[in-house]
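Removed from the display is one protein chain of the complex; every other protein chain stays in position.
For reference, chains read A, B and C in written order, and residue numbers begin at 1 within each chain.
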Amino acid sequence: MAQIDSEKYAVATQLQLTWWRFRRHRLAMVSMVLLFACYLLAAFADFLATTDPHATDARTSYIAPQGIHLFDDDGSLRPHVYGIKGVRDMKTFKLIYTIDPSRKVYIEFFGQGYEYDLFGLIPTRVHLMTLKDAERGDGIYLLGTDLLGRDLWSRLMVATRVSLTIGLVGVTISLFLGVLLGGISAVYGGIVDTVIQRTIEVIRSMPTIPLWLGLAAALPNDWSVLQIYFAITIIISLLAWTDLARVVRGKFLALKEEDFVMAAELAGASQGRIIFRHMLPSFASHIIAAVSLALPAMIISETSLSFLGLGLRPPAISWGILLQDAQNIQTLALAPWLLISAIPVVVVILAFNFLGDGLRDAADPYG
Amino acid sequence: MAEPILSVRDLKTQFFGPEGVVRAVDGVDFDVFEGRTLGVVGESGCGKSVTARSVLGIVDRPGRVVGGSILLRPAGGGAAVDLAKLSNEEMRKYRGPEIALVFQEPMASFSQHYTIGNQIGEGIKLHLGLDERAAKKRAIELLDMVGVPQPARRVDDYPFQLSGGLRQRVMIAMALSCDPRVLIADEPTTALDVTTQAQILDLLRSLQQQKGLAIILITHDMGVIAEMAHDVSVMYLGRAVETGSVKEIFTAPRHPYTRALLRSIPTVLAKPRTRLPTIEGSIPHPFERPKGCAYHPRCAEIIGPVCEKFEPPAVNTADGRQVRCFLHGGAPAQEVAA
Amino acid sequence: MTTRRKFLGAGTVFAAAAAPSIDALAQAVTSKSAFDQSGLVGKLAGPTQSTTIPASFKEAPQLAEMVKAGKLPPVAQRLPSEPLVLKPLESIGKYGGTWRRAFIGPSDGENGNRIMASDKLLFWDFTGSKIVPSVAKAYELSADGKTTTLHLRKGMKWGDGAPFTADDFVFWYEDMYLNKDIVPNPIADMAAGGKQGRVVKIDEVTVQFQFDNPYFLFPSMLAGDTLIGGGQAVRQAGGNSYGAYAPAHYLKQFMPKYSSEAEVNAKAKAAGYDNWVRMLHVRKDWQLNPELPTLGPWKTVRPINTPIWAMERNPYYYVVDTDGNQLPYMDGIVMTLAENIEVVNLRAMAGEYDLQERHIDLAKLPVLLENRDRGNYDVHLDLAYNGADTTLHVNMNHTADPEVGRLLATADFRRALSLGIDRDQLNETFWLGLATPGSTAPAEVMPESPGPEWRKKWSVLDVAQANAMLDKLGLTKKDSQGYRLRTDNGQRLIIQLTAIKAFMDWPAHAQMIAQQWRKIGIFGDVKEQERGLAFQRVVSGEHHILVWTNGGTELLYLYPSWALPVDVANGAYGIEFSRWYASNGTGGTKPTDPHMLKALELFRSAAAMQEEARNKNAQEIWKIMVDQQFHIGVCGQSPALMGVRLASRRLANIPGRVCIAQHCRTPGSSHPATWYYKA
Partner (left out) sequence: MIAFITRRLLLGVMTVWLISILSFVIIQLPPGDFVDAYIAQLSSSGSQVSAAEAENLRKLYGLGEPFYVQYGKWLARIVTGDFGESMEWRRPVTEVIGDRLWLTLLLSLSALLVTWGLALPIGIFSAVRQYSFADYAFTLVGFIGIAVPNFLLALVIMYFSFVWFGASVGGLFSAEMALAPWGWDKVWDLMKHLPLPAVILALGGTAQLIRIMRANLLDELRRPYVVTARAKGLSEFRTIVKYPVRAALNPFASNIAYLFPYLVSGSIIVSIVLGLPTVGPLLVKALVAQDMFLAGTIVLLLGVMTVVGTFISDLVLMWVDPRIRHQMD
């Protein structure tokens, strides 16, 4: 066994090695599976949503999370929810909901709901769960509703898609910038290196909030939510590439001195070939680790931007926007369940952190 | 012969890792006498260093001394103290004034954040109760004693400012700072070049003569043993496979492992460009400790199934040596489970 | 559940709390409504003026001590011979205590201005319906309406003890108002029939405002929150220099006329200002300059541009109670900076403010009520009189997108948008059911109200009619999601709703409206923007529809900015229209809509009308505005804007309900100087 193992090691690439080491990192593995699940969820966000995440209704304002009842009176498995009715108490001005167990509204699986484009391509109305013969005000309020009577579960699904992808797009851009500029900085050195390093230092010395504020305020008025979404991503990544550039530059410089690179140079390999064939693969795992650690930072950036009233604005739905909705006293006092939207944020950030740690350990066990 | 200062009996140190228990030291016996040097020899990973640390009670977590006794005879005579039974707190007063340690990596064994004077003086202040100034004065004397030039200036240097040889001298000065009776030198010369190595060994020898130190010299180098030690204990996988006086062991090694070790010493007399004999195979992983005699998979003189199934007991031979090998008797008393 | 009221849907509109007629405004609210159940809407009440001057005067203990020490003249010498006498609401008060309050930054000057409102020349009684003497003890309007004469109080003094006379009016008029460096452009408020008026001193205590044309509205302008009707507390703060009088003896030192330009400039440089104008702007601002002599009940001791805006009593305040005690009762005011509304509300719940109505959030009412005992305060709901706290102000001169511009300029399109709003839903969600849904027209109790039917006109949900109207406009094609398409390029028609998170969560209101508009096939694109950015775009006429309040329009002539395009600083209805109106037709773009022209013409003619005719005129204007839906009302007459009042239970003379209106300078017309601490 040991014999076979060592043979495997001998021919394994750096990436494979990293992967083998990574698999031993239990928490990181769990995190990876979890994140994969989250992205899967994001891909099917609208399908999983039970009601139109934008639809408002005063009569469903601030409904606390309601459970799904699985069994009917006769004991058969027929998932349903109860009818619910709200009244405002004019002494306390609170909305008081009473559940009417006598009126059962049955859940239909793969029923027809609001229209959406699956994967942004296929128009469909099929949802995992919808209500059959629902009256106005009925709903599957898994996580309750917000002030405008919108279903938090459905909103959370859509928000997850937005926030998770904004991170990906952002990281891709900053990865590109980071590798490119970090690489150039290391390969050319001299004045180019100095200029890039100085730029990085200046960007890092700038407090991020004014940068965001200035750039976000400069966005044109008539841009659609989607355009602003991408603009914000680009803004965030324009500021986030510096860390990656530093990592890349450092690794490049270290590798330059390594024997195999020297050997390739002596053998007359072109610079491009050396970089892409020899150097990049040898620290690809570091980059992956850096990326997975950069993702939560992106997500937090988006959250903070939305929180400051910049960045994504309603009616767009993102984690930041959901969290901002919960940032007032009346929510804390009257509808604390809106804070639930913080849980996926925390979990995903944690998972990315664990994943990043695991990857980093695996990539560089002695580093 | 006089009473030994330190006698170790059936010392067992184990590491309790998440993947199982490693028996790093598995029943080691030896005695150390005043003014004499005990050489402990073996390949890397045989438990030499752990033995040294076990004696001082500073085995790293998750390791622990699980059995045996470490008897230290007090300076003024009287009943011996079993160090293995002391609490960490009680043990502390023996570390330094009674038993001191010299390490194999002088660079890593010093903190780079403090001057050598500070690091030498620390033990002095703690054990001898001297104040800052007196401690420094003593540190300078010690540096002078171990042959550091310009000790008064050097005392304020940081370890990274010294050469390797000097660092090892400083390390010895630090070990001797509280006048210990037993000095454990753990591969004191491994990291040094040959000339420096000789100087350090000379220094140790002269200090031993001056102070009547008992030295435990841990090394993988039979040459060093030959030069320094009075008695030798050969270790393999946590056990002393052969113990005896240096002369006897070098002239008439009994255990096949000892013999193999001795064969692998290069000598100036050897014919140029001949291959040195090596020991076949490598030390097994601690988890895959072979059944029976641990050495049997590599042993050139294997007797047969008895070596594979049974663990050879320690046999005291007539000349006062101790050997663990069926070649030299001993009944296969117990079947050892791997 | 006895407090239960039917939940939505049935469409019952609760009668406005202020049901009684204008003459009986002070009467209690009697309508059987949700407000009664809550017990939070009290009786409209407040201090009243008395004409009997007390025989002797008393003062606060610390002032008495200063008199004893010879640092201050006796109280009788500090007061005018005919001080203003107020009969406190409940009882004669005790001196002492500091009013703790919140402010949110240097832009929150109105917070203090409103408390100092009794430095106005004329003011309103607590009902907000009757002009009463204030700094001026009386006024006369000549029969031809061209001259308004103000009679000042003899022996009245500035806060530093200097006499306050007609000369201070002449100084303001000649040295400040006519100085182009200080006031670059004359104001419409000082003009009648397009010609500027004059300020003339008759004698020490008599001042005349003379106009070439009839200006019957002028006394109301003086009493209202207008550029001329300020007093120092509003109109000479924040970079303005309006409002009819100024402390000549103090400000002369900063003016070139009384020394030389070089000298005042040197003085300015030495004090760290670029030039004398910059220095004057700060020196004449009561919020910034503690040295500035003023007339109000308190004066600044720590300026507004620090984390604490603090005031102490003005020893020369010209008002006494019926027992002859010089007001104010409270020693001072300390406003602590809290830049976040949540913090203001939370601190209010903790009882850290003694009386706070500004920045208190209606949406937090349930929580505010819950913490009443803990914070030791009472909650009062004061209902406003303006038509709509949330109004969709339509840009009828949008040029950037001709198709959208054309539609926004079409009355039926605006009407359809209005018909597509389910106001009951919004009322329930954002006003906790406490507002009155309807058009932008003011409450029926207001003299300018065109009548109850105009509150409903085009302003009740009717999806079918709205769709029919939109179809008729040619917007018949729809995309797959049911949104109407533009007629020019077949793209989806997108109407932007520019919303700002300010006094209310207007972006959320806009979102709900946009969702409701799905039923009429209109895609409402909510643009939540930061305040400065949004107004920048509004001023340049780039917006489609701005979501904002129409507060202040309850008296149309005194505050028309959020009703008609007459104010060049407000481009909500088309900045070019505003420019056209303000320039008397010499600039800007003339509206082509005959209804708009008619409304503007009526508005312009009002100044020369007597009160009754003027009110009729206003009603006509309102009818046009509502019928044409220049602005789409959502819900109003609510406590949402400064109407949730938290008053410490330690305070006395606190009215059960106060008038919430721009011209009342809430809480100014309730005279905070008469409030006091019971213990």
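Note that in this section a contact is a pair of C-beta atoms (placed from the backbone, for glycine too) under 8 Å apart; a residue touches a chain by one contact, two chains touch by 3 or more.
As the structure is a computational prediction, the values presented were derived from the model and not from experiment.
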Chains shown that the absent chain touches, full complex: A, B, C
Among C:D225, C:D321 or C:D412, residue touching the chain not depicted: C:D225
Residue in contact with the excluded chain [from A:L213, A:A231 or A:I340]: A:L213
Contact partner of the left-out chain, one of C:V67, C:L337 or C:L369: C:L337
Which of C:D462, C:E530 or C:D593 contacts the chain that the document leaves out: C:E530
Touch residues of chain C, complete complex, unshown partner: 98, 100-101, 105-110, 184-185, 187, 225, 227, 234, 238-240, 272-274, 277-278, 281-282, 285, 288, 302, 305-308, 310, 334, 336-340, 342-344, 346-347, 349-350, 352-353, 374, 500, 502-503, 530-537, 539, 551-552, 561, 567-570, 662
Interface with the unshown chain - residue positions in chain B: 53, 56, 58, 60-61, 88-89, 92-97, 100-101, 103, 105, 108-114, 119, 122-123, 126-127, 158, 160-161, 174, 178
Residues belonging to chain A that touch the chain removed from view: 198, 201-202, 204-211, 213-215, 217-218, 296, 300, 303-304, 307-308, 323, 327-329, 332-333, 339, 342, 345-347, 349-350, 353-354
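Convention: only the chains that are shown with their structure count from here on.
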Where chain B and chain C overlap in contact partners, by chain label: none
Centroid comparison with chain C (C-alpha atoms), farthest chain: B
Rounded Å distance between chain A and chain B, as computed from the means of their C-alpha atoms: 56
Separation of chain A from chain C, taking each centre as the mean of its C-alpha atoms, in whole Å: 45
Footprint of chain A on chain C - complex, ascending: 1, 3-9, 34, 37-39, 342, 345-346, 349, 361, 363-367, 369-370, 424-426, 428-429, 432-433, 480-481, 496, 501, 507-508, 511-512, 514-516, 525-530, 533, 537, 542
Complex contact set, residues of chain A against chain C: 54-59, 61, 85-94, 115, 123, 147-149, 217, 221-222, 224, 309-310, 313-315, 327-330, 333-334
